[in-house]
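Structure first, commentary second.
For this view, one protein chain was removed and the others were kept in their places.
So that you can tell them apart, the chains are marked A and B in the order they are listed, and the count of residues begins at 1 in each.
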Amino acid sequence: MTSPKNGQKIVGLAPNREHSFYGRDIVSVKQFSKQDLGYIFTVADEMRGIVKRVGATDLLKGYVLANLFYEPSTRTSSSFIAAMQRLGGSVIPIHGVQYSSVSKGESLPDTIRTLECYADVIVLRHPEMGASEIAARYATKPIISAGDGIGEHPTQGLLDLYTIYSELGTIDGLHVAMVGDLRNGRTVHSLARLLRMYDVSLTFVAPEILRLPDDVKGELTEAGRPVREMGRVEDAIEEADVLYVTRVQKERFADLRDYEAVKGCYEITPELMSRAKQRMALMHPLPRVGEIRYDVDDDPRAAYFRQMENGMYIRMALLAAVLGKA
Amino acid sequence: MTSPKNGQKIVGLAPNREHSFYGRDIVSVKQFSKQDLGYIFTVADEMRGIVKRVGATDLLKGYVLANLFYEPSTRTSSSFIAAMQRLGGSVIPIHGVQYSSVSKGESLPDTIRTLECYADVIVLRHPEMGASEIAARYATKPIISAGDGIGEHPTQGLLDLYTIYSELGTIDGLHVAMVGDLRNGRTVHSLARLLRMYDVSLTFVAPEILRLPDDVKGELTEAGRPVREMGRVEDAIEEADVLYVTRVQKERFADLRDYEAVKGCYEITPELMSRAKQRMALMHPLPRVGEIRYDVDDDPRAAYFRQMENGMYIRMALLAAVLGKA
Partner (left out) sequence: MTSPKNGQKIVGLAPNREHSFYGRDIVSVKQFSKQDLGYIFTVADEMRGIVKRVGATDLLKGYVLANLFYEPSTRTSSSFIAAMQRLGGSVIPIHGVQYSSVSKGESLPDTIRTLECYADVIVLRHPEMGASEIAARYATKPIISAGDGIGEHPTQGLLDLYTIYSELGTIDGLHVAMVGDLRNGRTVHSLARLLRMYDVSLTFVAPEILRLPDDVKGELTEAGRPVREMGRVEDAIEEADVLYVTRVQKERFADLRDYEAVKGCYEITPELMSRAKQRMALMHPLPRVGEIRYDVDDDPRAAYFRQMENGMYIRMALLAAVLGKA
């Protein structure tokens, strides 16, 4: 976790300045201890309870979030906006920045330092890896990364892990299978890195050219987590407690015949689901473009829309935590 | 009216689950009974009273609206945003979606099912006819159509009818004349379909090539409403209680000389207004591009800006109603 910032950064009524999340940036899944994760999940559970019972709270009434998106991401930006609003706070939506003056010549640090004059917390989505770290270095108010290029997307990693915990009641002892483009999928890397801290078995299912990078694999084996790799989802589904599916993008293949040959192995159908455990979770970060058939949606194990919903609870928990109000 | 949805869709404090609008979608003017319309107008009257007296209420405090516009419409989107805000709720503005990931490959049902994880109600504007129906079929939370292509724009129809009721105190017994492009104007079709339920006389004033389509005319005569057609607004204005003007778009004419020949017949001037009844309502869905001269604006019968304002009250009424809070 990055270093705490100076005390004058948070306006508002009596934030809990003692708490370890107060004033912190959220820029990498690597910053969390297992204890941190347990704490965030407990707060997320509370947020879910509030939303289900009464829709919203006034916890962040009077707080302002600057939602700064240098590239479009309707899903993530909407999730953060709803999270802030259900906490009673308000949002400055700064989307489509590519068309705006902040992209003309001004440095990211200056933009960040300007926005923190207006807002209490900044969510940043940026196309370049490392942008969140730079923003966090210059900001005196908390920065929450909403993804930077091929770098991290830490809140996605947290919501994925929280979904496993929510769906199955535990993380330790599970068998997690990840499917699809494991090479380029940053959600896969973030989730794998978080799972490293738990007693899990991992299976990675991907065509040869889209296998998990060696550095991520190395981190897992170093942490003592058993890792298996295979090429067909049929071989992994039966023992999976979690099946985490991602897109296999056509354009990653040099030879389209290779793509046509493998894509069927990565399409989840009702037939395939009939071979899975009765109690398991089928996940996907969405959007999907054919990896999970629509007629799987009614399967009670299809967890991907609950996963979306969990994203809002996780973001509510993080916003409340970094503002000292969790 | 489409079928009620499951009971778990609405978060928030004690919505009135007994009410017939609770949890419904608003996708077509055809879904309303005369009794429904009376109810909506009564609620809209109350909303107007609240706004005029105190500006806003807390009726939808803690509720979140996803305002999903696949094509720009400043007027309609602003009206829905203001409506939600004056009810104490908040809004996720999702405009310019054409530049965003939700337009890349993801299906409308998946986008809708994602947004309803964050929001309590979704307003949808889409360029393709039928999109609202599709969204409503997949959503478990209420969908309110803000227009889909050449299809319906039901809230516009409601605000037009409500304006007639507000301006003249009744709808039954009136003589309503509609002027302009009656062939392509979806606002004309929606309003005509709503008026069918009332004891009104209808006059349609349009150049030959822009006449009311036969199917709409058929619905009116079948309902027993007297229908007249004519070519010049001068011939209709004297007995009209309502003159509903729409744009005559140059580009609809194959031969521009035809356009030049007719356009003067469809320009409302102070001179023309001097021949109208003392108590009547001049309406226009706006934007106007020359159909009503600016020097008509101060005429007390010029109702088009009050019509805009009524749009906000109707949308407040609908939002409150579908969330069980009217």
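Definition applied: contacts are C-beta pairs under 8 Å (C-beta built on N, C-alpha and C of every residue); 3 or more make two chains touch, one makes a residue touch a chain.
The structure displayed is predicted, hence computed values, not measured ones.
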{"item": "Omitted-chain contact residue, chosen from B:Val27, B:Val51 or B:Val64", "value": "B:Val51"}
{"item": "From A:Lys61, A:Arg228, A:Lys250 or A:Arg279, residue that would touch the chain that is not displayed", "value": "A:Lys61"}
{"item": "Touch list for subunit B against the chain that is not drawn", "value": "51-57, 72-75, 78-79, 81-82, 85-86, 90, 93, 95-96, 286-289, 294, 305, 308-309, 311-312"}
{"item": "Contacts of subunit A with the absent chain, listed as residue ranges", "value": "11-13, 61-64, 66, 90, 92-94, 96-97, 99-102, 104-106, 109-111, 113-115, 117-120"}
